[in-house]
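Only one protein chain is missing; all other protein chains are in place.
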Amino acid sequence: MLELMGLLLIFMIIAAIVAIETRDLLAAVISVTAVGFGSVIAFFYMRAPDVAIVPIVVEVLILVILIRATLRVGLKTFVGNRDFFGMMVTIAMLLVIFLAGIRVFNDLPAFGEPVMAKMMDAPSRIYLANGLNDTGAANIVTAVLLDYRAYDTLGEATVLFTSIIGAIAIIRKKARKKPSEPEVEEWTV
Amino acid sequence: MQIIPLFVAIPLGAAFFIPMVGRKNPRLSDTLANITTLALFLMALSVIGKATQVYWMGGWVPRLGIPVGINLVLDGVSIFMLVTITLISFLVTIYSIHYMDKFTSKARFYSLFLLMVAGMNGVALTGDLFNLYVFLEITSIASYALVAFGGQHEELEASFKYVVLGCVASTLVLLGIAITYAMTGSLNMAQVSTIIGGNFKPIHLFTMALFISGFGLKAALVPFHAWLPDAHPSAPAPISAMLSGVVIKTIGIYALVRVMLNVFGMTPLTSYILLVLGTISMVVGVLLCMGQDDIKRFLAYSSISQIGYIVLGFGLGTRLGIAAALFHLINHAVFKSLLFLNSGAVEYATGTRDFSKLGGLKDKMPVTTTTAVIGSMSIAGVPPLSGFWSKLFIIVACVQAERYGFAAWAAGVSVLTLAAYLRMLKRTFYGQPGEAQPAAREVPMSMKLSMVALAALCVVMGMLWMPHAQRTFLIPAARVLQEGLTYASSVLGM
Amino acid sequence: MDSMTKGMTPIVQAVSGWVKGFILVFGIYLVLYGHLTPGGGFGGGVVIAMAFVLLVLAHGKEEGLRRLPMGVAAELDSVGALMFLIIALLGMFAGLGGSFFTNFIAKAYPGEPYSLLSAGIIPLANIAIALKVASSLFVIFMMLVLMRVVYTEPGKDS
Partner (left out) sequence: MHYALCLALFLVGLYGVMVKRNLIKIVISLVILESAVNMFIIMIGYRKDGIAPIMSKMMDPEVFASRSVDPIPQALVLTAIVIGLGVTAMTVALAMRLYEKYGTYDIKEIRNLKG
């Protein structure tokens, strides 16, 4: 079964390369969604149904937003890269990171053996053993998200709030006025 | 009732509330925002000198020494950062009352501003790696939006550049946190540091490289500085003051130093990396800033140089070096915000930031000129202003640690800084009147008020080196960082 | 391009009318049972937002704005976030547990495990988050749909 996971990852890498290298705009947007759906399948496979539900919908939303951003301005194709020399330097740098990564990743616990299996002190053990009694939630992920680590979730809700307020502020048509002009609230963007 | 979580909860609540009530009534949002930042500042003052306190969110205290929930840690460094953040943000909100009349959507401005402050307070207080990432993102996203707040060509462009590099930085940090979790099974900084405890495998070095490049991007250390000279000048002046004054220090330097020193533990290698990065930033920043013709770009490049001083001090790893770095951090927060507010006042009065169009403003804008002179002299290290003392102590610490080369660089850069700032003052406030200011007048009251307050701080901050202030404020902060891995035992109570 | 303003064909509209009801119910189910089954405030909130997105895609933006005006959605966004923060702050009162984010309901009334009313503040927090997520995604979607992209010459900013 682990081979299946490897194949899925290779599929995602190919889709990502297509998304980045294709000249057709729609193909790029659809390929990046393919990467997203690849990860959805991987999440289901890795027993993370909670996580898998969110990206399905998020991917659709990103697809709609990206298509909106690209199609409505009437662009069909993308233009090329930055200069050739910079590209070679980048590729060389990324190769170095990759080789270093492969070397050091041998120190990580093998895939399929989570760190909590070895570490007696891992908090995950406590969550799994006492989660239901502590919080009353049978879904341990929810127990972690909204009780043990609820403060993170507050931060996450705040991030979303921030980006919405920020996007509204960026999109507003009229940003500057004279100091004496009164404030007008407008939703036409 | 404990005060610690309120440092985050109060600005968050205000930020959620202001867009609801303040849309139609900008004066109400002014009032609410100023009350909030004043309250935060008073709260920060009230915790000065307190012993280390650990606050477990949701009452999830550790079980058998295993941390279950997220903790907030109020120790010397956190108090130090909180005071810096809330002081500057309070003075900047006062300034914004009149300055932001030039822009629409003031309620959203204050909301984003308070979210940024909440994010920084969260970063300063947290004792959990992933929580650090979440609050880092809050601060970053709010600042991306605030850079683009003016909505003009270059503002949007600078913001896009900032978003892209900021996102890459956040992803690098998140990858680093993920690898740390994969190695230790924990996200709590104290527990991670007991597990890693200074014995490094290659993967830890890889993780540290990720953290240094991620936080280095956020702090605009030199190989990673491309976004800063665009982003900081493009923002509205109060936001430039916040970005250069506290944001890059909190989500860049503080986060980097906390992770390096308290979680991984300082090694000769990391110390050397920090020293070199600091020196390069110091030199390259000041050289780039000499050639600028835009007053805000000039200040932005100078920030890179001063950040270099701070990193150099931390890189020494000695008690004196860290204390001097912290001292320079708060000093730089004060005078760089002052100078950005001055540049905002100049822009408010004349409509331009270009040296070639400015000049001879000293008669028309006496308050701005005087405060700008004090700020410039302080940053250039002229005695007896605050900047002189902190730079002196950084150099002394270099000498004490027998890093003579670095001491020489620090002294040399200080001279170059003085030259650069004299040129800036001459071309803006003294010399021939330029073409842009026939109608220039002194700025409104609230803007003057905060500039004068910051200039006064520049004069008196040298006093922080007095024995009493040092003992209650600087030394406890320096001790937490210098003692490195004992952080874990003080948090987990073992 | 016209579909954003006028909506799609009657067949699509009729089908989406049915589907959107199901999506909405599914979203609410995900939110309410988030502490027992996969799902929760975020997943549920996004699904609820998708129901509105479908409405806008099928019937056009006028219909969408008639059902949920932008101003109201932005207020709901703030309300959801405030609700979540207030739930957290309530825990700080000494009688209820004494610290930020104390699950004070579960402490007082532990409830039957595996039932809808177990888990204390978790379902409440899920509802607050769902409200927040759904309204903010609706706002961002509508912003991007409504935005008219017109190229202006440099130097002619308003």
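Going in written order, the chains are labelled A, B and C, and every chain counts its residues from 1.
One rule holds in what follows: a residue touches a chain if its C-beta (ideal position, glycine included) is under 8 Å from a C-beta of that chain, and two chains touch if they have at least 3 such contacts.
Everything numeric here is computed off the predicted structure, so don't read it as measured data.
Engineer: Considering the complete complex, which visible chains touch the unshown chain?
Structural biologist: A, B, C
Engineer: Since one chain isn't shown, list which residues of chain B touch it in the complete complex.
Structural biologist: 130, 134, 137, 141, 144-145, 148, 151, 153-154, 156-161, 163-164, 167-168, 171, 174-175, 178, 181-182, 187, 226, 229-230, 234
Engineer: Can you name the residues of chain C that touch the chain not displayed here?
Structural biologist: 36-38, 40, 42, 114, 133, 140, 143-144, 147, 149-152, 154
Engineer: State which residues belonging to chain A touch the missing partner chain.
Structural biologist: The list for chain A reads 2, 5-6, 9-10, 12-13, 16-17, 19-20, 25, 28-29, 32, 35-36, 39, 42-43, 46-51, 54-55, 58, 61-62, 65-66, 69-70, 73, 75, 78-82, 86-87, 90-91, 94, 97-98, 101-102, 105, 108, 111-117, 123-125, 127-129, 131-132, 138-141, 143-145, 149, 152-153, 155-156, 159-160, 162-164, 166-167, 170-171.
In the analysis below, only the chains that are shown with their structure count from here on.
Engineer: Looking at which chains touch, is this a line, ring, star, complete or other?
Structural biologist: Graph shape here is complete: every pair of chains touches.
Engineer: Looking only at C-beta pairs that count as contacts, which pair of chains has more of them, A-C or B-C?
Structural biologist: Between B-C and A-C, contacts are more numerous in A-C.
Engineer: List the centre-to-centre spacing of chain A and chain B in whole Å, with centres computed as mean CA coordinates.
Structural biologist: 28
Engineer: In angstrom, rounded to a whole number, how far apart do the mean CA points of chain B and chain C lie?
Structural biologist: It comes to 35 Å between the two C-alpha centres.
Engineer: Residues of chain C that touch two or more other chains: which are they?
Structural biologist: If we look for residues of chain C contacting two or more partner chains, we find 74, 78, 81, 85, 88, 100-101, 103, 157.
Engineer: Specify, in ascending order, the residues of chain A that touch 2 or more different other chains.
Structural biologist: Counting only residues that touch two or more other chains, chain A contributes 147, 150-151, 154, 156, 158, 161, 163, 167-168, 174-176, 185.
Engineer: For chain B, which residues count as touching chain A in their complex?
Structural biologist: Checking each residue of chain B against chain A gives 12, 15-16, 19, 23-26, 57-58, 60, 63, 65-70, 98, 101-106, 108-109, 111-112, 115, 118-119, 122, 130-131, 134-135, 137-138, 141-142, 144-146, 148-152, 156, 159, 179, 181-188, 191, 195, 201-203, 205-206.
Engineer: Would you pull the chain A residues touching chain C in the complex into a rising list?
Structural biologist: Those in contact with chain C are residues 49-50, 52-54, 57-58, 60-61, 64-65, 68-69, 72-73, 132, 135-139, 141-143, 145-147, 150-151, 153-154, 156-158, 160-161, 163-164, 167-168, 171, 173-176, 185, 187-189.
Engineer: Residues of chain C touching chain B in their complex?
Structural biologist: 74-75, 78-79, 81-82, 85, 88-89, 91-94, 97-103, 154, 157
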